[in-house]
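Data block below; observations after.
Every protein chain of the complex appears in place save one, which is left out.
Every chain is named by a letter (A, B and C) in the order it is written, and numbering of its residues begins at 1.
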Amino acid sequence: MVSLHTVVIGVIGADVHAVGNKIIEHVLKEHGFNVVNIGVLSSQEDFISAAIETDADAILISSLYGHGEMDCKYMKENCVEAGLSHVKLYVGGNIVVGKQDFKDVEQRFKKMGFDRVYPPGSDIEEAARQLKEDLEQ
Amino acid sequence: MVSLHTVVIGVIGADVHAVGNKIIEHVLKEHGFNVVNIGVLSSQEDFISAAIETDADAILISSLYGHGEMDCKYMKENCVEAGLSHVKLYVGGNIVVGKQDFKDVEQRFKKMGFDRVYPPGSDIEEAARQLKEDLEQ
Amino acid sequence: MVKNKKIPLETFLETRERVLTHWHTGSDEALDFEHAVERLKSVPEEKDLAKKLRWAKEEGKTLTQPRAGVALIDDHIELLDYLSKEGEADLLPTTIDSYTRQNRYSNAEDAIKESKKKKRSLLNGFPAVNHGVKGCMKVQDAIDKPIQARHGTPDGRLLSEIIHASGGTSNEGGGISYNLPYAKSISLEDTIRYWQYVDRLVGYYAEAGIEINREPFGPLTGTLVPPSISHTIAIIEALLAAEQGVKNITVGYGQCGNVVQDIAALETLETLTNYYLKLFGHEDVFVTTVFHQWMGGFPSDESKAMGIISLASTVATLGNATKMITKSPHESAGIPTKEANAEGLKASKIVTGLLEEQTFAHSRPLEREKELIKKEVNALLYATLNVGKGDFAQGVIEAFKQGVLDIPFAPSERNMGKILPARDEEGHIRILEFGNLPFDDHIKSYHERALKRRARKEGRDVSFQMTIDDIYAVSRGKLVGHTLKKEQTT
Partner (left out) sequence: MVKNKKIPLETFLETRERVLTHWHTGSDEALDFEHAVERLKSVPEEKDLAKKLRWAKEEGKTLTQPRAGVALIDDHIELLDYLSKEGEADLLPTTIDSYTRQNRYSNAEDAIKESKKKKRSLLNGFPAVNHGVKGCMKVQDAIDKPIQARHGTPDGRLLSEIIHASGGTSNEGGGISYNLPYAKSISLEDTIRYWQYVDRLVGYYAEAGIEINREPFGPLTGTLVPPSISHTIAIIEALLAAEQGVKNITVGYGQCGNVVQDIAALETLETLTNYYLKLFGHEDVFVTTVFHQWMGGFPSDESKAMGIISLASTVATLGNATKMITKSPHESAGIPTKEANAEGLKASKIVTGLLEEQTFAHSRPLEREKELIKKEVNALLYATLNVGKGDFAQGVIEAFKQGVLDIPFAPSERNMGKILPARDEEGHIRILEFGNLPFDDHIKSYHERALKRRARKEGRDVSFQMTIDDIYAVSRGKLVGHTLKKEQTT
């Protein structure tokens, strides 16, 4: 049997949107991932220490409340500094304030070092498949 | 007492929208006009002969169904030809197909010789006041 | 003298020969019955409107259908395709242009040419007769859903021939409902005869094993029509159609605005139509209902229009209408762009989706309203049959002549136009002037008391001004006209 992939999930910043987070945990588990859920109101440090502790393969950040761009600043750099440059970095939810053109938003976050960026209401099943692909390459 | 102003009203072309026409009749009467209502499905000739017969001061054309621009072509010219150049010519309703910028529409109809042009859903009370003004000048 | 009797096959075929000469496209051999029957038999299930209605009725769905039509075939296909895919419409229309409705095919021909030249539609609908069976087939073949012809044509015989021969499985209209709201001087005698022909054609196909749906136009003038009046006409048209052999009928009703009255109307429309069809010996007619979203004047604000559209969808779904004709946020301004049309469809769609499994519970006010509608319809039908000496075709003609039947605000000279409707306190449409409607004192005083209550509340007399205020009310954001004044002072 293939060993399980470990993913850290959580909601970053002062954000308390909990519903999507609970569903993501459920779905990723069903897809065979080892899920470490640090929940809402999590800081960058929370994500990074969880990833180190559990030797995670990926970090999936949710941000719903609109301050995602501020909250995710230097996340990639901080990961690299913590020795997590190999860890896949995904972000999704309503990651900016207001209705914006997603192409632009995606570009901005990719520049910030995120491997994949998901627009509002993305299908988490689809994301789970892409994650598997990315990790099995 | 001032003598009554006579106005011919009706709905032009193959148009059967009857409701606004009935209300216009009612309101103009209340405002003291002598109203000659030729009803729906009226041709340019119908309007012109009614105006001649009743020695009318104004013709108020309604067009709702979208073909107003075609139906009103040369109306002014035909009035002039029939000796009605002194008769005020108003048009109102949904006089063109689709939602169009009213400024343009107004211009087009004014060029065609209409004295006043009314957008969809115009207040007929207001129009009655303007008509009185125009006729009492 | 026109009678409610099935047209003998020979007479029908004789007339048919003449009808097919009304325009050159009538001579297409695709109009030979063998070809037409073959074509109709080959219509796949997902494009068959009659079948789709049976499915919807069984599943308890409320289907969405827009109005739409433009001058040229390819543009019409593009439009319908957009409304199907982006608008998620369940059923599609081919709305016919005003020239064709008046049988002015050469005017339509000019407008087609002009439209090609100017590369935009100069017609307010699709000129199906001019495009002929071939043109209509092209549309049918390109679109993945059932398409219905929708118009307002007093004499829709050639049009109907072409629609069905091209594979069209549904057609709107009727001898009364496509006359009085849509014409000024054509006689009921003539239009009933024309529409008997259209129904006979559908009956002919039925005998060949093909089920085609027919739909009387329910809302009439769309302006404060009391439910019992539109119901009576829908039922009579259903009876006339059934007599000619039609087996699949959708009776229609236009939203009044009071939720209870609307649901009572939808429920009674279905039960009464079934009841009278059976009573007059038509045991095997399949009946469905169509709810028309608000048919009166709309507000110019697009968001408010969306509010009305959604409220209408709520009522249609809770009232279990089998389908619903949608409006668009452009309604008050003009024929909608395809985008605006799709917006209305999508708002309607989600409301039906959210409510389709819910039921509207029965309550005392609902039952009371249903009783009233039933009593009135019974009275109107009885009186119509009476003045027709037992024949509904003659009855209708005579009833409108005498004002026993009377449609508010109809432009036709054949309509007495004596009755006046107005809303009561809660917005139910009641009758202010009865003209010659054959209602007993019981019914009349019910209406009178309701209107008096409203008038008292407003501190005014019951009068035509109330009707006028009500006509404007919805476009100004209220259901009952009186609140307009009240609002201004708050």
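Here, a contact is a pair of C-beta atoms (placed from the backbone, for glycine too) under 8 Å apart; a residue touches a chain by one contact, two chains touch by 3 or more.
Note that this is a predicted model, so its numbers are computed, not measured.
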{"item": "Interface partners of the hidden chain - shown chains only, full complex considered", "value": "A, C"}
{"item": "Among C:Leu20, C:Leu318, C:Ile431 or C:Val462, residue touching the chain not depicted", "value": "C:Leu318"}
{"item": "Contact partner of the left-out chain, one of C:Asn258, C:Ser412 or C:Thr467", "value": "C:Asn258"}
{"item": "Residues of subunit C in contact with the chain not shown", "value": "257-260, 299, 301-304, 306-311, 313-314, 318, 342-351, 353-366, 425-427, 474, 477-480, 483"}
{"item": "Residue numbers in subunit A that touch the chain omitted from display", "value": "14-19, 22-23, 26, 39-41, 65-67, 70, 94, 96-100, 120-121"}
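One rule holds in what follows: only the chains that are shown with their structure count from here on.
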{"item": "Distance between the centres, which are taken as Cα means, of subunit C and subunit B, whole angstrom", "value": "30"}
{"item": "Euclidean distance of C-alpha centroids - subunit A vs subunit C, Å", "value": "54"}
{"item": "Whole-Å gap between the CA centroids of subunit A and subunit B", "value": "66"}
{"item": "Residues of subunit A whose C-beta touches two or more other chains", "value": "none"}
{"item": "Shared interface positions of subunit C, touching two or more other chains", "value": "none"}
